[in-house]
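In this view, the complex is presented without one of its protein chains, the others remaining in place.
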Amino acid sequence: MTEKRKKLAAIVHSGTLDRLYCAFILGSTATAIGMEVHLYFTFWGLKMLTKGGLERAGLPATYKHLEEQMKKKLEEMKYPTLHELLKRMKASGLLKIYACSPTMEMFNVKKEDLIPEVDEIAGATAFLDLASDADVTLLI
Amino acid sequence: MTEKRKKLAAIVHSGTLDRLYCAFILGSTATAIGMEVHLYFTFWGLKMLTKGGLERAGLPATYKHLEEQMKKKLEEMKYPTLHELLKRMKASGLLKIYACSPTMEMFNVKKEDLIPEVDEIAGATAFLDLASDADVTLLI
Partner (left out) sequence: MTEKRKKLAAIVHSGTLDRLYCAFILGSTATAIGMEVHLYFTFWGLKMLTKGGLERAGLPATYKHLEEQMKKKLEEMKYPTLHELLKRMKASGLLKIYACSPTMEMFNVKKEDLIPEVDEIAGATAFLDLASDADVTLLI
């Protein structure tokens, strides 16, 4: 008998570099230890799933003055970019990405504007169904 | 035999339009699918439960420049206001709203300053008791 996979379900509301890294590092660590990962992108998070979005992510107002320094440090560390982390998670076969449909309407985002890594356009019901059955639930 | 209702317990720490919408859309979707919803308002979130508070909610510093545009878009979409979403959730009979008592002292908020939708003034113990038994826990 196989043990049921542990499951992480997170809402990604934030669209800033620091919070997206937090989401993607957690997500890729989770897939690396065999967890199923469900990331539901809404609001500013959803906006960053449009083509070129992840590449434009910066720090929030409170930490804006540290943005260049952080980006330089990440390069020096040869740390994977957000998009690389996303692709790595996808390659595991354990990640599913959801784009929040009401947010898409609010921000005039069309399906063809989204990066191809998005698996499904869905409303909050989809997240709640997943999260009700998950081991770890977070809002980022 | 009736199945036990699934339960969402969230701390609403944020007081900005984007995060309150996130909390209220999640909450109203949850009640719509028969989940029990417990929202514990603290800090900036609690402040917005004072009379007229929800109507004054704006975007955080990082996104302030998009505030007017977002408000206009929500009106065009005839999207329910925060207060309308709150009333809709309450009408389901599945939502309970808690106001954080230490925050009320810190911000000099009196019971009579709060909107009537608040069910209970309580400390963090109340939230932890609920959350320990919930299916989905989030901090917004």
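Letters are used for the chains, namely A and B, taken in the order the chains are written, and counting of residues starts over at 1 for each.
The working rule: a residue touches a chain if its C-beta (ideal position, glycine included) is under 8 Å from a C-beta of that chain, and two chains touch if they have at least 3 such contacts.
Note that the structure is a prediction, hence the values are computed from the model and not measured.
Residues touching the missing chain, restricted to chain A, are 6, 8, 10, 18-19, 21-22, 25-26, 29-30, 32-33, 35, 60-63, 70, 73-74, 77, 79, 135-140 (touch as defined at the top). Annotation for chain B: contacts to the undisplayed chain at residues 9, 11, 13, 16, 42-44, 60-62, 102, 105-106, 123-125, 127-129, 131-134, 137-139.
Throughout what follows, only the chains that are shown with their structure count from here on.
Centre-to-centre separation of chain A and chain B, using mean CA positions: 24 Å.
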